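A single protein chain has been removed from this complex, and every other one stays in its place.
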Amino acid sequence: MGGTADILFGGLFQGSLYAMMAVGLALVWTTIGVFNFSHGVFMMLGAYFAWQLVTWGLPPFLAFPLSVLAMAGMGWVLQASVVRPLIGRSNLVLVVVITTLAAGSLIENGALEVWGPRSKQIPPLVSGNVMLGSIGVSLHQIAIILVTPLALGALWLFLNRTRLGLALRAVAQNEDASRLVGLNVTMLYGLSFGIAAALAALAGIFLGGYRFMSPVMGVDPLLKALIVVVFGGISSISGPIYAAYLIGFFEAIASYYFGLYWTPALLFAALILTLMVKPEGLFTPNRSRGLA
Amino acid sequence: MSAVDTSTPSAVLPKAVPLTPGRVSWQREALALVVGFALLALLPLVITDSYSRHVLIMIFIYGVVASNWDLSLGYGGVFNFGHLALFGIGVYAYSLLTKLAEMNPWIALVVSGLIAVVAAVAVTVPILRLKGIYIILVTFGFAQLVMQVILSQSDYTGGTQGIVRIPTVTWFDHNMVRDAKFAYFYIALAMLGASTVFLRALVRSRTGISIVALRDNEEYAVSRGISLARQRLITLAASAFFTGIAGAFYAAYQRNASIEVFGMSLATIILSMVLLGGTSTIYGAIIASFVLTVFSESMADFGAWRPIITALLIIVVMLVYPSGIMGMLKSASRWMTRSRNG
């Protein structure tokens, strides 16, 4: 039964990372109506920041949350500098693609200046390995599989059970009406970016715990997250989460039966097929944020 | 564009398109184009070192890619994030055609352009019914697909290693290597010239106007008998041809192909050329490729700071000058005429 365990574990693990990244993209899209192409950078910065704090002697249980918080702040700042001034432009989506891409390149190269190209690693959440059936897995990876639903669940509770979360959902649906009930739309935009960045940072800390970090470590996960939102639709938070796990399992199954060599090609074949049938994504509810 | 009458099907109308007020007549534009390119053609007489000529060649290549992107993005309003993949397809098509199939390099240049057109048609089919962000996502996915396929077929493409020692174009028995890039300069310039004439003729034609009509008011244009699917297909296919040729020429010029042409950094630079130049002008993208490339080269000494400064520049221009460099030039010329008249 090694195959089943492999697939199950691999799917859950990859799905967790994809979900953490994709949900941030979707959150920003639904609230502000822009696509953040510097999202991967928060992942990288989160990992590096945590590494720096640990190197300075902070214990991981302090360093990790601090880094996540710092990235939330970064997200806010980025939003205020390269997104908010552009709101109201007719070609907002396009211009934000370019400003966030440029900001991403700026931060990436800045990180290269500060931390250098040498690979680094941060301590795992939990060290050690266990045997799971016939395969050996690290406790760190198991921790990721368990922490991810907790983080996403916390986000769900925040959005659905708090007044601030309610405000965030309201802004995503109707900006003018939100102003007319007295919501601080500017603050909510910053908040949505901040939460997205914090989740990406958490994913970065996860990734940095079992793989070597580099200033470009956020690029691939961002690309994957983009594919996840193509699959899952982007106008809801839950769609991308389902899609993330679906793709995680798809990859695990494909690579088990067809090998790593063919997995990307198969994934894209599935993607094209999905889009032919349901261009707005698999899990899109019957509404969408208006965009030409 | 609203002043242009698109109410009658194009088939029954004479070719001439009524001029929109403020629009330059095609005779004047053609004259300006000829003069501009003649001046560019004289440059090698002044600029003799091979490094400066290399920078100019890169400007021409980027100019072709960026101005063709402006066709689909600016005029067509279709955000094809896979535009750079068309360039990459040109690179790899040329490399494989000349190296494995031993095709004549000149023929391979053109065939690479045609292969890029086929690829553009293939990516257009899934996005025919899509809008906005979904077009970005799907074309982006397409670019990734192409890259993954090239990476995985490493027996032919060299995978991450890329392809080296690609045959280059030859001109009788002229020595391409020891002329300080004299011949390459003119090939690149000819390519830019042909591409620019093609693009400007297209956007000034009735087809070009119907493409813009679709972008500006889809429902109205469709109700007037313009086919969204057909025009979108034409736009993307047309934007692919010279992009593919530029890729092929790039491979012939560099004599190697690498997967980096699919990377985000090149896409960011070219896209900023399109946006900094100001969309829907064609010329803006070319001017911006000049400005950005020269700017970037002039900072060669800054090392790692170069991409940082470039990124900052892009952000600042996007924030303070939404209409880009062409917008800047336009408002400057308006200001000058006003001060002359007043």
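First chain written, first letter: the chains are A and B, and each begins at residue 1.
Criterion: contacts are C-beta pairs under 8 Å (C-beta built on N, C-alpha and C of every residue); 3 or more make two chains touch, one makes a residue touch a chain.
In this text, contacts and distances are computed from a predicted model.
Chemist: Missing chain, UniProt name, options "SpoIIE family protein phosphatase", "ABC transporter ATP-binding protein", "Cytochrome c biogenesis heme-transporting ATPase CcmA" or "Gram-positive cocci surface proteins LPxTG domain-containing protein": which is it?
Modeler: The record names the chain that does not appear here as "ABC transporter ATP-binding protein".
Chemist: When the whole complex is taken into account, which chains on show are touched by the absent chain?
Modeler: A
Chemist: Can you say which of A:Leu92, A:Ala170 or A:Leu266 touches the chain missing from this structure?
Modeler: A:Ala170
Chemist: Against the chain that's been left off, what residues of chain A make contact? List them.
Modeler: Residue positions of chain A that touch the missing chain: 163, 166-167, 169-170, 173-174, 176-177, 179-184, 285, 287.
Heads up, the rule we're going with is that only the chains that are shown with their structure count from here on.
Chemist: Round to the nearest whole Å and give the separation of the Cα centres of chain A and chain B.
Modeler: 32
Chemist: Give the list of chain A residues in touch with chain B in this complex.
Modeler: Interface residues on chain A, with respect to chain B: 29, 35, 81-82, 85-86, 89, 91, 93-95, 97-99, 101-103, 105-106, 109-110, 112-113, 219, 223, 226-227, 229-230, 234, 261-262, 264-265, 268, 271-272, 275-276, 279-280, 291-292.
Chemist: Touching residues of chain B toward chain A in the complex: what are they?
Modeler: Its residues touching chain A are 73, 77, 79, 126, 129-134, 136-138, 140-141, 144-145, 148-149, 151-152, 264-265, 267-268, 271-272, 275, 279, 304-305, 307-308, 310-312, 314-315, 318-319, 322.
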